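What you see is the complex with one protein chain gone and the rest in place.
Let's look at chain A:
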Amino acid sequence: MDNRRSNRVHRFQPKFISLVDDGLSDYMNLIGMLCSMCALMLKIKFCGWIALFSAIVGFANSRVSEDGKQVFSSFMLSASAIVITYMQNPAPMKIPYFE
């Protein structure tokens, strides 16, 4: 028996997806921006690298429906923080409490 009915077709709406998002992407973007600022203003190289990691983790955990510009800008900010801190002081990085 054919149970298909074309008159009972309903279109998909995103509201039907039960989003169980842990907000990791948003947190990573926030951490990325904070660490970028620290790296630029306080010249802490470690912060710059953390910012870059955060941007990449945020990108990996983002949704397709989210705007890619935010992820992209977060990444560019962290990259610029690293480049500028190394231009100002090319000495190697020292991880706090390890050296």
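Some points to look at:
Methods note: a contact is a pair of C-beta atoms (placed from the backbone, for glycine too) under 8 Å apart; a residue touches a chain by one contact, two chains touch by 3 or more; residues count from 1.
Methods note: contacts and distances are computed from a predicted model.
Hidden from the displayed complex is a chain whose UniProt protein name, among "Actin-related protein 2/3 complex subunit", "IBH1-like N-terminal domain-containing protein", "Small ribosomal subunit protein uS9m" or "PAT complex subunit CCDC47", is "PAT complex subunit CCDC47".
Annotation for chain A: contacts to the undisplayed chain at residues 3-21, 23-24, 26, 49, 52-53, 56-57, 59-65, 68, 71-72, 75, 79, 82-83, 86-87, 90-95.
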